[in-house]
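Left out: one protein chain. Kept in place: all the others.
Should a chain be cited, it is by its letter among A and B, assigned in written order, with residues numbered from 1 in that chain.
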Amino acid sequence: MNLDAIIEALPSYVSGVGVTLQLLVVALLLGLVIALPLGVARASDKPWLSKPVWAYTYVIRGTPMLVQLFLIYYGLAQFEFVRESALWPLFSQAWFCAVLTFTLNTAGYTAEIIAGAIRATPYGEVEAARSLGMPRWKVLTRILLPSAMRRALPAYSNEVIFMLHGTSLASVVTVIDLTGAAREMNSRSYLPFEAFLTAAVFYLAMTFSLVAMFHFAEKRWLGHLAPRKSAPLIATSVPI
Amino acid sequence: MLHGFLPALLEGTLTTLSVALASLAIAVVLGLVGAAAKLSPIPFVRGVAMAYTTIVRGVPDLVLMLLIFFGGQIAVNAMAAKLGFEGYVDIDPYVAGVATIGFIFGAYLTETFRGALISIHAGQREAGLAFGMSRAQVFRRITLPQMIRFAIPGFTNNWLVLVKSTAIVSVIGLTDMMHSAGMAAGTTREPFTFYLAAGVIYLVITSVSMLGLGALERRVSVGLRRAV
Partner (left out) sequence: MKVSMRNLCLPVILLAVFVSVASVNADAQTKKLRLGVEGAYPPFSELGPDGKLKGWEIDIANALCKEMKADCTLVQLSFDGMIPALQSRKIDAVIASMSITEERKRAVDFSDRYYKTPARFVVKNGVKLDISAAGLKGKRIGVQRATIYDRFLADQFKDVQVVRYGKQDEVYLDLASGRIDAALQDVVAAQEGFLKTPQGKNFGFTGPSYEDPKYFGEGAGAALRKGDTALREDFNRAIAAIRANGVYKKIQDAYFNFDIYGAAPVAPAAASTTAPAKK
């Protein structure tokens, strides 16, 4: 294990981590903002609300993010009218194309997760709310959404991790994120182990932090569902 | 329209499907074992499962694949040398790809199955045990059927992601569909056409999957009253 080469390349790795986190946070935040109304619409029983969202998530979930990225980055640039439009200064930047792709992608997946969680709400909760005379929107914000967000936690934690890994695709379209830094080191030094193991360690550190965050969140909001510790079978103190 | 590249694309599709299904088999087994381990009352077992899911979920598929492919090759060579083999033992890119993806998605399925298991009201299990059913019987008759119902949305997500993750096998020399599409796009300078074609093919695979899994979800949710 060539530690010198790793130490020499560390600054580029750190800078890569910065880019990765940037991509991740922006995509997740924007994606969640878009996904909330989409998820509610998707879980609705009105077809004019749920069908369009269904079509969107269908396409997003049905195609690899790499294809979506290539379509946005290389595919759009193929067309003259895109290159001459007012939006070209944005689309010409790889970073923008990457964030756009990631945002659209996570919005699709998260909308489905939220919709699934809403649909899994125990009927009793809604029945109780309605019997108290709550109007529909209040039922949505006070009962359904909080309940659904809790239920969605394990699945959403998956999605956040997927997104973190997904950002590594940005390196394929010239963005120098963490994976990009590893690939540069690999191509300079021909040391794939050192290059990718270092990147793996950084990704692990980031993931560990995220997992800890979700662990804490689950403890707080899903604690009532943790495995039961068995009670002692024999009384440990006998009253005299 | 596709400039004659259709045969290459279709051949790549077969490779993609084959890798995906083989990986899924491995992943489901690992997922069930992992979920059971994570919910075990024994801390050591929980710890091992947590290490597995954390490490696998902590590193991008691309990085893992390169490490397992090149590292596994060298490890097997070293082992073979120690055992006195001449020449070198070759790890097929197909085997490496399937093993890696199966290993990776076993961890994700662990989380999905775990989430499904904890969604089942504990009282169900308690009632089963109170009736004198053995733990295996409770699992088979009470837990598993309900777990399937809760796991399906997450499982569907995981399956779809798995199919698309097979694209990374092109890195280790396997000509899957993404690889074919990329080559065609480069040669003809029409990336939009070919990536759109690849997207359509993936959508077809997805549709079939979603139809199948959707039917399964409806079947196991019979009689379930929806809140919304």
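The rule is simple: a contact is a pair of C-beta atoms (placed from the backbone, for glycine too) under 8 Å apart; a residue touches a chain by one contact, two chains touch by 3 or more.
All figures in this text were calculated on a predicted structure; none of them were measured in a lab.
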item: From A:Ala77, A:Val201 or A:Ala217, residue that would touch the chain that is not displayed; value: A:Ala77
item: Candidate in contact with the missing chain, chosen from B:Met183, B:Leu196 or B:Leu213; value: B:Met183
item: Where the unshown chain meets chain A, residue by residue; value: 74, 77-78, 83, 92, 94, 172, 174, 183-184, 186-188, 190, 192
item: Where the unshown chain meets chain B, residue by residue; value: 3-5, 7-8, 11-12, 70, 73-74, 76-77, 85-92, 95, 171, 173, 175, 179-180, 182-187, 189, 191
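In this text, only the chains that are shown with their structure count from here on.
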item: Centroid distance [mean C-alpha coordinates] between chain B and chain A, Å; value: 18
item: In the complex, chain B residues that touch chain A; value: 39, 41, 54-55, 57-64, 66-67, 70-71, 108, 111-112, 114-115, 118-119, 122, 150, 153-154, 157-158, 160-161, 164-165, 167, 178, 181-182, 185, 189-192, 195-196, 198-199, 202-203, 205-207, 210, 225-228
item: Residues of chain A defined as touching chain B within the complex; value: 43-45, 58-59, 61-68, 70-71, 74-76, 78-79, 109, 112-113, 116, 118-123, 125-126, 144, 151, 154-155, 157-158, 161-162, 164-165, 168, 179, 182, 192-193, 196-197, 199-200, 203-204, 206-208, 211, 222, 225-230
